[in-house]
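Reviewing the structure listed below.
The other protein chains are all here in position, but one chain of the complex has been omitted.
Letters A, B and C mark the chains as written, and numbering starts fresh at 1 in each.
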Amino acid sequence: MEGQAIFKALIFVLLLSFAGFPKTIEVCPACPVKSIKRAIELSEDGDTVVVRGGVYREGTLIVNKSIKLLGEGNPVIDGEGRYEVIRITADNVVVKGLTIVDSGRSEVEDIAGIKVEGAKNCVIEGNKLKNNFWAIYLANARNCRVVNNWIKGPFIVGEVASGNGIHIWHAKSILVKGNYITGHRDGIYFEFVEDSLIEGNTSEGNWRYGLHFMFSHRDRYVNNTFRRNGAGVAVMYTKKVVMEGNRFEENWGGSSYGLLLKAIDDSVVRHNVFFKNTTGILMDECQRTRIEENDFVENGWALRIWANSWNNVIRRNNFLGNTFDVATNSRMNPNRIEENYWSYYRGYDLNRDGVGDIPYRPVKLFSYMVENNPSSAVLLESFFVEVLNVVEETMPVVISVSVEDERPLMRRVDWRR
Amino acid sequence: MGETLKLLSTDIRNLIRIRWLWFYFLSLACGSGLFLYMSGDLEKVVLSLLNVTLLIVPLITAFFGITYFYDSKNFIKFLLTQPVSRREVFFGKFLSVSIFMSLLYFLGVSLPLGNEIIRTEHRSLIMLLILSGVSLTLLFSSLAFLVGILSEDKAKGVSLLLGIWLYLAVLHDGVILAVIYIFREYPLEKVVLALTLINPVDLARLLVILNLDVAALMGVSGAVVKDFLGSFLGTLVVLISITLWIAVPATLALILFERKDL
Amino acid sequence: MRSLLLLLPLLLLLVSCETKPTPEPINYGKDACAFCRMIIADAGFAGELKTKKGKVYKFDSIECLAGFILSGGVGKEDILAMWVSDFAHKGKFIRVEDAKFLVSDRIRSPMGLNISAYSSEEDLKEAFRNFGGRIMSWKEVLNYVNEKWKDRLSSRH
Partner (left out) sequence: MAEIEIRGLEKSYGKNKVLKGIDLDIYAGEITAVLGPNASGKTTLLKCILGLVIPSAGEIRVRGKKVGGSYEYRRFIGYMPQEPSFPENLTPEELIRLISSIRKVYPEDRIKALAELFKIKTFFNRQVRSLSGGTKQKVSALIALAFDPDILILDEPTVGLDPVSSSKLKEEIIRRKEEGKTVLLTSHIMSEVEQLADRVVLLIEGVKRFDSSVKELKEITGEDRLERAVAKLMEEGLG
């Protein structure tokens, strides 16, 4: 009975291929083709494999043809905790609408739910990935789209050995858009990725970084939300990044920050909101980077700039109710801090030009102490330090001599207009 | 013991009628009520109350304790012409002052926050604050009695005690800061931790702060302190430190008092 | 002030007895790398440096430890000891001078230079068989990192 069905299907497939049209192969538990593997075998470049509802356990599916793999009716592909689930090695592959669960794990290999290796023009869209070691993994890829996927990792508090949600390595022209990632090590990971765009994703509750970004030049990331990740977002060793319209929220913890800028040159941080992070932005070894028109709201430190960062511009930002506005470990200020709005500013504007008449000194003594010597953090909320701070404010001798905003704004910058 | 209780209850009757102390209680109560009303964020309320607890409460306890001791001196002498031991008279006086002041602190802080204490999520935090405040009250009353017994001269005694308060509440942190700067080349975490834990005011501050979100601002150093205080050894050190700070001055005061010419 | 002076020898004593040539444990997921600031996550690549005065620096990767020394983070004469993770036995620290190194693109380290370390010859050989690459001494690792990160190390420090 079954053999007959397969035979009929084969005839059908043969007829279609002879006709020279791209054909569609259906897979479902009750269909003539019950296995996705078989369907891939049967397909040719340009074909479509439609996977209907059901659970498929087939080891690793290797997609080495330029086909579309479309899920309809929520098919689940199970890696059984042992296999890499889908590996794509051909160009022009589309994977859409699949639910991929329980990939294998390894100490040495990066096993993923969907891995793309050395392929161009791939589209990974609208999939659900649950409890995979790595979720979506692109290596040596070009011109790919990773869009609207929902990804939840296996992260258990205290467990270190989980991989990243969307991991992209050595790639060019990639679009990562509209994805939701949680429960992985890093939500989104970029290493050696160039000319790419990360847009409108939400990455939260990942145990290390919401976004981790290294050696990836000329990329943009806009309108993303990074919330409650272990250490926040790290952007490192990169030139010409544009970071716009993102929200960095509630990245709170002893060594956490909203955004770490480590060795970032010629980049732009604009129109972002930093809300309730231990540190809004931590700048280490940055040059010629513009921090403009951002809101820093209720962070521990809005901005920590280390002395090895030069020629950066911090302009027209709103600093609203942060415990400390700026921290630095230097008496000098090799960066331009100007025309920001500081909610703690108490100066007047007698000539009514919208700019305060006396400069604002955003570095409090405690911040300076801690940056120079982390041990002094035990003096948090110490009355002695408060007294020193008042002394420092009235007669600056130790710090803040050159760290000042000479043109503090009297009103909030309304950059949303 | 019986005599101590009689003396204690009579003395508390005397303390209850001191208007000044009710002013202290009302200020605490209004303060914590006002903090709560204005901010609504319990973290900030606790932080504000912590500053009051670390500075004002010890100052007032110390100042009141020693003044009350000096003012009661003649009556103490009179009591000692009655068939009662010095130990009992000492405990009667000391316990009445320290218990009453602790009670005022406890009520002053906890009455306005009663609702928050009932809500479980903040209970332990407020309890910790109150425990710190009560410990500091006991400690500074015990210091007040010690200094009062040491120094016959009221002016000298009061200034000595205020000096001790100034050191513990304020200047000790300056010493820590100096040590941090002088020895910045060395790994100082443990030394700084030890220097902090020997001062009860710092200890109280850290205990409360580490349970607040602001603790994250202490970064990795904060994590080191928190790990230590959370450990069995840390808890032991805290308990011993606080107990010693209360018991040693009080015991010393008692020993001196028993041998003193009045 | 005098009491402070009395404290000094005590403090020095406390400080000096700290300096033992044993590594401090790394708190994975919490501690940050002293060179690249990343949170140290992978017990297979971490490194550590202790100064003669007892100050400890932790690193997320061997290349960061090398980079830290190359950029003059600590003077050579101040170094008490350096350790790296044994890739074959995660969580085990070995002295840099006792370690053998492998640079292989198939063993991907946190900072992209793909250096791993081994305490035993057999582990090294097995890794080399499995993943290929170049076997190096610590000195060669330093040269390799210096070469790879030339512009970064020279321009920043």
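The criterion applied here is as follows: a contact is a pair of C-beta atoms (placed from the backbone, for glycine too) under 8 Å apart; a residue touches a chain by one contact, two chains touch by 3 or more.
The structure displayed is predicted, hence computed values, not measured ones.
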Neighbouring displayed chains - absent chain, whole complex: B
Omitted-chain contact residue, chosen from B:3, B:43 or B:213: B:3
Residue numbers in chain B that touch the chain omitted from display: 3, 6-7, 10-11, 13-18, 71-72, 74-75, 77-86, 259, 261-262
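The criterion applied here is as follows: only the chains that are shown with their structure count from here on.
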Pair of chains with maximal C-beta contact number: A-B
Geometric centre distance via CA averages, chain C-chain B, whole Å: 46
Touching two or more other chains - residues of chain C: 30-32
Junction residues of chain B, two or more chains touched: 188, 220, 223
Interface residues, chain B side, partner chain C - complex: 175, 178-179, 182-183, 185-188, 190-191, 194, 220, 223
Sites on chain C touched by chain B in the complex: 4, 7-8, 11, 14-15, 18, 27, 30-32, 53-56
Complex interface listing, chain A residues touching chain C: 107-108, 110, 158, 160, 185, 191-192, 207-209, 214-215, 230-231, 234, 236-237, 254-255, 260, 262-263, 282, 284-285, 308
